[in-house]
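The complex is shown incomplete by one protein chain, all other protein chains being positioned as in the whole.
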Amino acid sequence: MITALPHPFGRKVRPHERIIETILFLFALLSIFITVGIGVILVKESYLFFKDPAVDFWGFVTGKEWQPMIERFGFLPLLNATFTTSIIAMVLGIPLGLFVAIYLAEYASDKARGILKPVLEVLAGIPTIVYGYFALTFMTPLLRSLFGEDMVEIYNTASAGLVIGILVLPMIATMAEDAIAAVPKELRLAAYALGGTKIETTFKVVIPAALSGLSATFLLALSRAIGETMIVALAAGAGPNLTSNPFKAAETITGYIVRISGGDVSYNSVDYNSIFALGLVLFLITLTLNLISRTISNRFHQEYD
Amino acid sequence: MDTKFAFGKTNEVNSLMEKRRRNGLVWHLVFILSTSLAILFLILLLFSILDSVFGYTALRDTVSPTVLVPGKDHVKEFTREELERVVTEKLSSGILRRIESEKSISEHSDKELVSLIEQYIVKPKVLKTWGFTDSLFHASEVEAFVAGEEDSYALFRSWIHPSFFVGDQSSDPLHAGIRTALLGSLWIMLITFMFAFPIGVGAAIYLQEYAVDNRLNRVLQLNIFNLSAVPSIIYGLLGLAVFVRSMESVTSGSLFTSLTDNTANGRTILSGGLTLALLVLPIIIINTQEALKAVPDSLRMSSYGIGATKWQTIWYQVLPVSVDRILTGTILALSRALGETAPLVVIGASTFISVDPSGIFSKFTTLPIQIYQWSARPQGAYRNIAAAAIVSLLILLLVMNSAAIYTRDKISKKKRLES
Partner (left out) sequence: MSSTSYAQVVSADQANNYKETVIELKDVNIRYGSFLAVKDASLSIYQKHVTAFIGPSGCGKSTVLRSINRMNDMIPGSTLKGQVLFNGHDLYEPQVDAVLVRRKIGMVFQKPNPFPKSIYENIAWGARINGFKGDYDELVETSLKGAALWDEVKDKLKQNALRLSGGQQQRLCIARAIAVQPEIILMDEPASALDPIATGRIEELILELKNDYTIIIVTHNMGQASRVSDYTAFFMVDEKRTGYLQEYAQTEQLFLNPQHKKTEEYISGKFG
C-alpha cells in the first residue's frame, strides 16, 4: 500500500494524462449529443408542425391526401410509396442476396470469390445518385418496353424499387455470407456424416442455424431501403399519390423531404415544419428496425462466438 | 440386421438419391444464376453510363460559319486575321468588354478565339443525341434525322473532354463544365475531414483504450452503431436546423467578418462540411476501433511493462501500428462523403452559382448535386452531361480508393521492413 514516506516507485502526478483522457471522452460523448440533437430538432419542429392550425394529428396519420394548398396533410400517400418501393427492393434484394451469399460461403472456388467479392465491393461503393441515374435512364425504359408505355409511367415506384434492390444487394450478400460462415464447421460435418447432401445440409442445418444473423441482415437492408433518397427523387415521382400500382408515379417520404427543402422554403412555414415531422417518422421507423436488428445480431453472436 | 428396415428397398433408395442429387443440382444452378445476375447488374450500370458519354449529336448552328467567313465550314479553318475580325465585329459589346478586361484579343490564342466564336456567335444548338450503341448500330437513324432537319449536321463526339473539367457552369449543355461543382466537393471534403478525423479517431481511442465495460460505454457503443445506420437525409435535416439556421451567424461568416452582403446566409461550405462530418463520424469511429482492436494486447503489455503511461503507449506503440488501417478507413469514409447528395440538398446547396467557392463561407454546389440537377432535366443533352459528370465522379472515387489501398500497402510494407 502507499506509505507516507517518499517511495522510489511512488505515483507521479501526471495531469496531462487526465486531460487527454477527458478530451477523448468528450469526443466520444459528442456522439450522444448528435443523437440527442437529432431527437430534439425533429421533435421540436414536428411540434410546431402539429401546432399549426392547419394541421391535426389524426388527419396526418390517417389522411389519404397530401395537398398543402387545401390544407390536407395526410401522410399515408407518402408512407405508402415508401412502403411500395421498399417491398419491391426487398423482393429483389433478399433472395438474390441470400443466394449469392450461399454461393460465396458454400460453393465458390477461390477464383470465383476473387471475382465476386470485388464486384460486390464496387457495387457497394457506387454513390446512390448514380443508381438514381440508372433507374431513370435504364430501368424505366426497360420496364416501359417490357410492359408497354401505357402501363408504365415515366416516373414510377417499380423502377425505383428495383434499383434500390440492386443497391442493397451487395450489403445483403456480404452480411449474409458472414452469418453463414459463422456457423461452426462441426454442424456441417455432423450433417454430412448422417448422409446429408450439400444442399440438404445448407438449407436444413446451416441456414436455420444462421437464421438470427440473417434476420438482422434483412432488417438492416430494409432500413436502408426505407431511408434511400436520391433514387426515388429521380425516378419515383414528384408528388404524393396514394396508389397501389407500382407503375405509377408516387412520392416517398424521403423524396418529399428533398423536394421541399431543395426549393424556396421560409423558415416558419408549415412546409418547413412538415419536412421535420416526416423526418421524425422516418427516423423512428429506421431506428426501430436498426435496434431490433442489433438485438437479434447480438443474440446470434453470443451463440457462436 | 434388417430389423425395422423402413428406409425402403434398394431401388427406392436409389431413386430417392437421384431426386436428392437433382435437387442439389437445380439449386446450385440457381445460386450461379443469382451470382451472374449480380455481376450483370454492375456491367449494365457501368454500360448505361458510358453509353451516354459517347455518340452522335445532331446540331444546328445559330449562325453558320460560312455566314461569317464565306467558304469555310468550320471555325477552326479561319485564319488568325479572320478570327480576330469576327470576334471584334460579331461579339456582343458586353461580352467583348468582359473578355478584353482579362486580356486583349491579340493576346488570346487561336484556340481560345475559336472557342469564343463557337460559344457566343456560332452557338450550335443540340437537336438530339444518341448513345454509343445507337450511334454504332443505328447510324442510319442519325443520317435520316439530319436529312429531315434543315441546316443540321451530326458530330460523333465525347461529352467528356478536358474543358468539361475546367469549364464554368452553363445552361447550355454543350459548354457546361463541372469545375465549380468539383471545387465545391473538394472544399466540403476538406472541412469534413478537418472535423471528423480528429474527433472520430479521438472518440475511438477513448472507447477502445480507456473505456471500461460499464453501462455508459455500452450505451455509447450502441449509439454509435445507430448513428451509422441513420438515413443520410436525417443528417441533412439536422444540419439545416442547427448549422444553417441556428448557427447562421457563425456559418455564414457574418460573425467573423463585417459582411455587408445581404445574401449571406448559412448555406455555406462550412455548414455542408459540418453536416457531412457528423454523417461520417460514426463510420470513422467504428473503423478506427476495428483498427485498434487488431493491435495485439501483448504490445500494450510490453509497453506498460517498461513503465510507459497509457497515453505514451497509445501514442508511441498502438497508433503507429494501426495508422495504416485508420487512414485507409478515413479515406474510404471521405469517399462516402464525396458521393452524398441528399443531406447537402436539404441544407441548401445552390442550384446555380457562377462563382467558384473561395472559402468556407461561400455558397456551393457539389458534383453529385450537379449530377442530380442534370439528370432531372428531360432534355436529351442533359442526360449526356450527367453521364459525363458521373464518369468524373467515379474516376475521382477510384482515385481515392486506390489512394486508400496504396496507403495501406505502403505503410504496412514499411512496417514489415522495419520489424
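As written, the chain order gives the labels A and B, with residue 1 at the start of each chain.
Keep this in mind: a contact is a pair of C-beta atoms (placed from the backbone, for glycine too) under 8 Å apart; a residue touches a chain by one contact, two chains touch by 3 or more.
Predicted model, so just to flag it, every value in this text is computed and none were measured.
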| item | value |
| --- | --- |
| Among shown chains, those touching the left-out chain | A, B |
| Touching the absent chain when the full complex is considered, from A:36, A:189 or A:284 | A:189 |
| Hidden partner chain, touching residue among A:52, A:178 or A:200 | A:200 |
| In chain A, positions touching the absent partner | 184, 186-187, 189-197, 200, 204-205, 208-209, 303 |
| Residues in chain B touching the chain absent from view | 1, 4-8, 12-13, 16-17, 20 |
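To be clear about the criterion, only the chains that are shown with their structure count from here on.
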| item | value |
| --- | --- |
| Contact set on chain A toward chain B in their complex | 14, 16-17, 20-21, 23-25, 27-32, 34-35, 37-38, 41-42, 45, 95-96, 99-100, 102-103, 107-108, 112, 115-116, 119-120, 122-123, 125-134, 136-138, 166, 169-170, 173, 197-200, 203, 220, 223-224, 226-230, 233-234, 254, 257-258, 261-262, 267, 275-276, 279, 282-283, 286-287, 290-291, 294 |
| Chain A partner contacts - residues on chain B that touch it in the complex | 20-21, 23-24, 27-28, 30-32, 34-35, 37-39, 41-42, 44-45, 48-49, 52, 198-200, 202-203, 205-207, 210-211, 219-220, 222-227, 229-234, 236-238, 240-242, 245, 278, 281-282, 285, 309-311, 335, 338-342, 345-348, 351, 368, 371-372, 375-376, 383, 386-387, 390, 393-394, 397, 401 |
